[in-house]
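Worksheet: the structure to be examined is printed underneath.
The complex is shown incomplete by one protein chain, all other protein chains being positioned as in the whole.
Naming follows writing order (A and B), and every chain is counted from residue 1.
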Amino acid sequence: MYTSPLREPLIRGNKNYKQVTDDILSPMAGKPSKYWYAGITLAGIALLFGAWATFRTVFYGIGEWGLNKTIGWGWGITNFVWWVGIGHAGTFISAILLLFRQKWRTSINRSAEAMTLIAVMCAGFFPLIHMGRLLLGFYIFPYPNTRALWVNFNSPLLWDVFAISTYFAVSLVFWYVGLIPDLGTVRDRATTKIRKAIYGFLSFGWTGSARHWSRHETVSLILAGLAAPLVLSVHTIVSFDFATSVIPGWHTTIFPPYFVSGAIFSGFAMVLTLMIVTRKALNLEEYITLNHIESMNKIIILTGSIVGVAYLTEFFIAWYSGVEFETYAFFNRAFGPYAWAYWIMMTCNVITPQLFWFRKIRRSVVLTFIISIFVNIGMWFERFVIVVTSLHRDFLPSSWTMYSPTMVEVGLYVGTLGLFFTLFLLFIRVFPVIAVAEVKGVLKSSGEKQKLTGHE
Amino acid sequence: MVMENQKFVLTKKLSSLIYGMIGIGILSLAVSFFIGTGGERIAANLLLNTYYFLALGLIGLFLVTVHTIAESGWHTSIQRIGEAMSSFIPVAGVLMLLLFVFGGLHLLYEWTHEDHLDEILLKKVAYLNAPFFYVRFAAYFAAWILLAHFIRKYSLQLDETGDLKYYRKFRIFSAIFVVTLAITSVTSSWDWLMSIDAHWFSTLYGWYVFSSMLASGTAVLIILLIVLRRMGYMAHVNSEHIHDLGKYLFGFSIFWAYLWFSQYMLIWYANIPEETVYFYERHKHFSTIFYVNLILNFVVPFFALMTRDSKRGSLILLPVSVIVFIGHWLDLYQLIMPGVVGGEESGIGIPEIGITIGFVGLFLFFVFRSLARAPMVPKNHPFYKESFEYHTQY
Partner (left out) sequence: MNKYITAYYLDEEDLLKGIGQMKAKGLKILDVLTPFPVHGIDKALNMRRSRLTRVAFVAGAIGAVLGFGFQAWIFTVDYPLNIGGKPFFAVPSFMPVAFELTVLFSAFAMVIAFFVSNKLGPGAKALIHDERATDDRFLVVVEVDDSLADENIKEIELALAEAGAEGITLKA
């Protein structure tokens, strides 16, 4: 397929197919670096903090948290939505960018999908722990029981159960099906018997047969076609948790697409945070190039701007509606006791992504890394502002009060951060972080060398 | 290559058809007045059509500019169609202005009835007042017309000279247009459409209307492309290009349905009377159109365009595009009519059908005029060769 020479190459260094395999699989061999050990130790400590917090919550109950009658949802659900949102970028990159034939996705989709799975696990932890009695968590599924009761299908919280479960299951399957050919490659290069056996098992007997590849492509495309509306539906259903209520600041029709845009926004920021470190640490800068970083930054401007327009819309309509409760809700956000959270959110979410209009900033690795962190901070605060400010002052002034998290709630959050980084660090040791076969597939059209043979 | 410099040639047959349609439109307008159709209904039809075809023009340009800033290669070969659609924007502006100035504003919007403002409308007076309305109107059209003008100018200059500096300007103005449209399409839909039901509000409204116009604009682009190909033009367009457009139609229709459902379900679920009153009116007096809207704009494209083959040729794609075009007209109908005219006085009759035919003719007049002014193939566009040799892996 003809590619205009105006396009920047996606794979640098004049690679041939063999080099691609070598470059991407080499981080899996040998001993991990001292940075890896440092990283996983830190993550492990965070995980321990989370374990303590979990113990306190399960053993002593939700009273260990800072919630009260007025503000029944605090850090717990903020973190839930934050993690689910982050997860969406992985599916966006795998599925939606596949449907749009964006070749640059091939260097980042494997890691992004892994990130999705881990993020969804972290997210799922919060609904589970907030039940208090974790062991009865299975109540949320509709199964025939002696109480003759079913679950409440009218509740968005239940829709969430189906949405998150489906999302995790389909993402897992999508990630794994894509991974199988690469696992075959790892198996065939394995030097020890154990590695050969393990990857042999994991690769499900993959040989690279043309017939298998053909079906594999069909499956990938259809899964992408299914995953694209799925990812929209999941964060939409999460937004329904709030939008189906009658609370000012929660009940607003723009929530579904606004939440989805916000999710992709924060998700891409997390992908950037991870990929910028990974590409340096694993020497993959020729595969995850400045072009990739710039493309991801463009998506950040796009989704960040959509989020910004949504903020303005909500603000305007709150006034336009003439409903004093609605108007007050937004006034209170900007000028009430939680104003500090609101302005952090506005600065991080509205101002920082707009910096990416400047090419120099788009192509700066250091600035991108910093901005990506700010975006994730901003998006955390967005969920905090939506959840807490809307609850703490709604219709009845006598109910107005404040909320602040306890150390236990902080511990649970830090614990999930620990889980996230632990699992991601393990991922890069055990699996190829870049989709080897997919990169080879675009090497001819988008690599630096236009024609390559394998002859050394 | 002969084909590369090919311009559109308006045949006698085509121009008679177009003039005929415009004639029907003017005649229908006159007849409507004559047979005593309410002023509200006529004004509503004029608003519906000026808005609809304005939106088609804006979306035509939007599709061009979005693909430009996304550095899409395949789209360059059909770029001229989007540019041609955008030539209608100033025409719509003039017609809309005439409509508003010559009594339309008063007939359409209850917030202009200054002696009847209740307490809710009084709260919105700072935004919903005629002077500010016109200021915004002027701002929207100034921005759109200026941007469309420059984008078209640079596109043609790039083609004539091949100098890449025009490509860079083209890109910058494309980006400015996309951002501008993102905001102005939302606020203009509040001004012209949402304020019809001035007691009601919905934060999703602007995006909902945009998604409706996006689906329809894509459908119209497809119809124009297929019609041009059948006339012998655009021979370099192959089934890959058409497949991509078909995918867009499929995807945008689903996206529209998703927004339709979001707005409807949330208002249904919370059951707050000041919000549900909007759908109550539509269920009571416009229920057929309300549900036909869903069938034409979602059910039909979803099932008809699911298979790969259906999107790769005109056999299914053309009728589905026409259905979507009609469907979103009906969508606008049920956005405008209930608030302006109400159940008893409204219907689908001479004003609706005749005036619409007139606008179709007028739209086509300007589209073909634009296509005749420049080669249909932007041969000096840096990505044109990619579009010309377009084969994909999937």
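One rule holds in what follows: a residue touches a chain if its C-beta (ideal position, glycine included) is under 8 Å from a C-beta of that chain, and two chains touch if they have at least 3 such contacts.
Predicted model only: the values in this text are computed from it and were never measured.
Between the chain not shown and the residues A:H88, A:K103, A:H130 or A:H216, the one that touches is A:H216. Touching the missing chain, out of A:I45, A:L128, A:A169 or A:I351, is residue A:A169. Considering the whole complex, the residue from A:T3, A:T21 or A:N109 that touches the absent chain is A:T21.
Interface note: of A:Y139, A:F204 or A:F395, the residue touching the hidden chain in the full complex is A:F204.
The missing chain lies against chain A, touching residues 1, 16-18, 21, 142, 148-150, 152-156, 158-159, 162-163, 165-166, 169-170, 173-174, 177, 180-181, 184-185, 187-189, 200-201, 203-219, 222-223, 226-227, 229-230, 233, 237, 240, 436-438, 440-441, 444, 452-455.
Although one chain is not drawn, its touching partners on chain B can still be listed: residues 261, 264-265, 268-269, 271, 306-308, 393.
Simple rule for what comes next: only the chains that are shown with their structure count from here on.
In terms of their C-alpha centroids, the spacing between chain A and chain B amounts to 35 Å. The touching residues of chain A, when paired with chain B in their complex, are 1-4, 6-7, 99, 101, 217, 221, 229, 232, 236, 240, 243-246, 251-257, 305-306, 309-310, 313-314, 317, 320-323, 441.
Residues 71, 73, 120, 123-124, 127, 179, 182-183, 186, 190, 201-207, 247, 251, 254, 258-259, 262-263, 265-267, 269-270, 272, 274, 382-383, 385-386, 389, 391-394 of chain B touch chain A in their complex.
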